[in-house]
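After the structure tokens below, expect a handful of questions from me.
Excluded from the complex is one protein chain; the other protein chains are retained at their positions.
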Amino acid sequence: MGIFTSLGQLEEAIPLIERKGAKVRTVYSPIDCREILQKVGVRKTSPVRFATLLGGLAGLSLGVGFAIYTFLEWKFVTSGKPTPPAVPLVVVGFEMTILFGFLSTLLCMLFLCGLPRLRGSQGYDPRFSKDRFGLLLECDRAQREEIEISLEQAGAEEVRVLRTRETSQ
Amino acid sequence: MPSLGRRHFLKLLGLVGSASLTGCSSESPRRLIPYLNPPKDVVPGKASWYATTCMECQAGCGLWARNRDGRVVKLEGNPAHPVNRGALCARGQAGLQGLYDPDRFRGPGEKDGSGVFRALSWEEAFSKAAMELKGLLSRGEGERAVFMTGLLTGSLRDLCIKWVEKLALGGLVMYEPLSYEPLAQAAQKVFGTWAVPHYSMEKADLIISFGADFLSTWISPVEYARRFSEFRTPEEGKRGFFVFFGPRLSQTAANADMWLQVRPGAQRYAALALLKASWKDKEGEKAPWPGSAHLEAFLEKWEEETLLSKAGLKREEFHFVRKLFQRSRRPIVLSSGLETVDPHAHETAWISHVLCSLKKESLELIDVGRGWSVASAAKRSELLSLRDKIESKEISLLLVHGANPVFSFPEFEVLEEAVRKGHLKLIGLSSTEDETTSLSSLILPASNFLEDWADVEPRPGIRGIVQPVMGTVFDTRGLGDVLLELTRRLIPGDPLGHYSFDGFLKERWKSFHEELGIPGGFDSWWAEILRRGGQWVEPSSSKRCEVASVSPPMEWASDEGGQGFELLAYPTVQFLDGRGANRPWLQELPDPMTQITWGSWLEIHPQDAERLGISNEQVVVLKGFGGEAEIPAYVTPLTIPGVLSMPLGQGHTSFGRFAKGCGVNGWKLCSRGANHVSIQPRALKVKFANTDGSLSQHGRGLAQGMDLGEYQEAKSKGQLPKLRLPLPEAYDPKEDFYPPHKHNLYRWAMVVDLDRCIGCGACVIACNAENNVAIVGRELVLQGREMQWIRIERYLEDHPLKVRFLPMLCQHCDAAPCESVCPVYAPHHSAEGLNNQVYNRCIGTRFCSQNCPYKVRRFNWFTFTRPKPLHLQLNPDVTVRQKGVMEKCSFCVQRIVEAKNRIRGERRTLRDGEVIPACAQTCPTEALVFGNLMDPESRVARLSRDPRAYQVLGHLNTKPAVIYLRRLETRREDMAP
Partner (left out) sequence: MKDWQASTPKSYSEVQEMILGALSPPGRSYWGAVILCLFGLLYGASCWAYQILTGMGVAGINHPVNWGIYLVNFVFWVGIAHSGTLISAILYLLRARWRTSIARAAEAMTVFAVMIAGLFPFIHLGRVWIFYWIIPYPNQRDLWPNFQSPLVFDFLAISTYLTVSSMFWYMGMLPDLAALRDQSTGLKRRIYGIFSLGWQGTHIQWRHYGTAYLLFAAFATPLVISVHSVVSWDFALSIVPGWHSTIFAPYFVAGAIHSGLAMVLTLLIPMRGLLGLQPLINVGTLESIAKTMVLTGLIVGYSYGVEYFMAWYSGNMFEWDTFIWRAFGHYAPQFWVMVVCNVAGPLLFLIKAIRTNLIWLFAVGIIVNIGMWYERFVIIVGSMSHEYVPHAWGVYSPSWVELSIMLGSFSMFLFLFLLFCKFVPPVSVFEMKEHLWTHGKA
């Protein structure tokens, strides 16, 4: 795994390493940087959007449906208006759409990010939240040396080896 | 009540089939359901009604008292009674608060020198009182004791007279501050009988009033209001014309077709001018009346010019009236007969009687033979001689019942001094503490008229019965019983032949039974009397009263050369002479003209105010013959330049908590005959607790008028008014956004006839009583938090100065703006079109009130409470609201429900008139009509097709269910000959 001071070096490092045959596991970064995703080859946009859509629709139908139900429950005439009246449903529906859409987005996002998580993951370094970038790679023992070297060439300020199932000393 | 009395009384009630009083021992009403196991004919939760008679003033209106679970909760007019025909005035409605007055004597007691009250048992009280009298009687000085009562009639009067004779006391003095003595005196002169005449106004075609406020306080306001509205009904083209001469635009003047401004002292000149002008074209016998010669000679002495200038009348106006009088066949001329309103009431009264006599048919409308009992009240001269006797120590003991001369008869201030010096002892028999009773050293409180037996004869031929409608609230006894008991203790045996007063009363009625030769036994008749509320014979074809003499009064008082302003002090619709001042309902009833509550004021014309640099609400020092007082000035065109007017009845010093600290006592200021006063402004302001937000309606056309001619034309053409009725039929796709909705069987609605409404405020008090509407007190009224559900809006209009009254209550709109804004459905539309307000559901957002264009919703700013025992009056059928809850007029929904229960199982719908809300029920002029709009034949439906019909703020298209009928206005040109 390599720790970089600048995003630029990190960006250059990724293709270089991948050519060497190592796989990028995780990129740690203090900022949201779209370019990394490109390099790592992940689509920018996330499936959260669909949750949003569903949530919104659910909210809309629930709001309107519930309001109508309550009107029919007692059929109180107020201000000579019909029960159920059409106009007020707009407001109810609108607010519910937003509320549910928002909440479903939130939950889905947390879920996909694997939050909340209790224990720090392997290889995480507090500096990542400040000004350092981390590049966690996976490779077989054979390539290790070579990759470490190329990481340093790429400008990694520090290169660290983590013991995992497939990588051993 | 003594035990025999009660047994006696039960027997009677058994006959009437209403024995709910058995349970009414004095403590019973303190429990919600007073019976553990009730008598079988009393159903807890079911009201029983008793017929009785009102003794709040001398008019003697018939009453129906509603008794729920042993306590009276509502008074209503007795529909069968000839005086009021089911209507009742504000003061009558408030009679209940006299019964439950928290400041009544709890029981007999005595006062030591320092005025500390010590309770006594009746036994002790009787023996002490007997001792006082015995002391005098043994020394043969019976005449040193005088019995002073309020105006009494019927059996009580007989008993008192008998009693005074029996004990050979100094005499019986019936004190009535509003005795209308000048009228009686003038009647004596002109018609040869000492009587306060009774007028059949409805038959007249012209009414001319010299300061007589017969729509608010004069003699028998409820009856005269009714007769007046008949006199005015525009049916078949005939509509009487009403001219008011007077210094003040009073509630009565406000209802006149024409108000001619005359200073108090000059009313007699206006009258005289009219007499002089119309004397020559008098009808009647060829043979001249006795005294005609004198009169003519007298009239000769006066030049019309001088008279008019003295009266300050405009020529053409006067001649207009003169022509009216000339043309009319049955004119009636009234005069106030009150020296506080007209210092020369005697002359004015005499002239007005003579004026009436000028027309043959008018004489048929005046009933002198059957005049008002008030004529039998003590004359001023008698009172003055009594005063002198007290001063000269000829009288050492005064028994007082229901009379308060210390308050309303300035000359009687000597009483206080006499008592202080110790050469006069007072024994109080009144049921309430007042200025006079508070001087007494021994108190034997009499019961309220609702707890006691009596009968009332307002006019010969009308005998109203007064029966106990509930047990005594406090430890009090009927006046009659007290007197009888005292006699027994002074003279051995049963001198007056009766153990208890009801026996005495019944015996008297036995004699009527014989007189009238009524078939059948007495008991059944008596039961009938108790059920009907009295006995009255319709006047046998009214024989016209004869003119005895028209010779002018020997002494024609010269104008007192007083400087400064003339003071006018008028009895008020709330308190009359002041007897109603401790009734919170009346204190909070806005004055019809000024809309001020809780206090008194001095009306001064803007010109004068400007001249003296007096601003509204500024305190002025008022100096008169009767002393001086500080009173806030009310700058208003209601009174004319040079005249200050103020209400009577306020300024009590010891009359209970509600009357305390309210205003100034007008009686003290106006010593009769001389009413000139001077004023100086003080650098001090007192806020008026008035309920009106504005004097005028700013051309918003809320209270509308209509010209008589146009109206009759429209009616003949059968024109229909443009209304937005709260019915599906009225749905108009051009105007309505929402589809119509149906009602089931009923669509309750009300019609308010502005042409009949005289602004008296009786409806307001009736509503207070029926719906447990809270009284908030002066401070909160000042903050605009009065709670009344119905209010009479008063709007002034200039050029010419005109007044419009507009009763405003919940309009029960079909598309009520208040409903949809409530988040919790507290207000919503009922299947019968009512705008329901569910108190328990209300959470107090106050949005409904905010969104009500009529501003008729009332919010409970606090949890309002009533001092005991006033709470006993609460109507069990209506929730008492808690703080934080919105409330408003419900069209007396509890009455609708009750009526429906009544006809349950009869397989029919309610008929028109089977449900009447409290306000409509009590209205003396039937200005309010309630009914089902879905029934095309109901009165409301028919009236809503009248060309006069309109809806207040109808353009908002809330489809209000209260439909107003425009006030009719007679153009002078139309009347001009």
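Letters A and B mark the chains as written, and numbering starts fresh at 1 in each.
Methods note: contacts are C-beta pairs under 8 Å (C-beta built on N, C-alpha and C of every residue); 3 or more make two chains touch, one makes a residue touch a chain.
From a predicted model like this one, the values you see are computed outputs, not experimental measurements.
> Could you tell which one of B:F191, B:F859, B:F891 or B:Y964 touches the chain left off the display?
B:F859
> Mind pulling the chain B residues that touch the left-out chain?
Counting only chain B, the missing chain is touched by 691-694, 696-700, 702, 780, 783-786, 791, 793-795, 806, 808, 817, 820-825, 841-847, 849-851, 853-855, 858-863, 882-886, 953, 956, 958.
> Tell me where the left-out chain touches chain A, residue by residue.
Residues 7, 26-34, 36-37, 40, 42, 44-46, 48-49, 52, 66-67, 70-71, 73-74, 76, 78-79, 81, 85, 88-89, 91-92, 94-96, 98-99, 101-103, 105-106, 108-110, 112-121, 124, 126-131 of chain A touch the chain that is not shown.
Just so it is clear, only the chains that are shown with their structure count from here on.
> If you average the CA atoms of chain A and of chain B, how many Å lie between those two points?
The separation of the two C-alpha centroids amounts to 84 Å.
> If we count contacts the way the header does, which residues on chain B are in touch with chain A in the complex?
738-741, 814-817, 819-820, 822, 825, 827-829, 959
> Tell me, which parts of chain A touch chain B in their complex?
My answer: residues 74, 76-82, 85.
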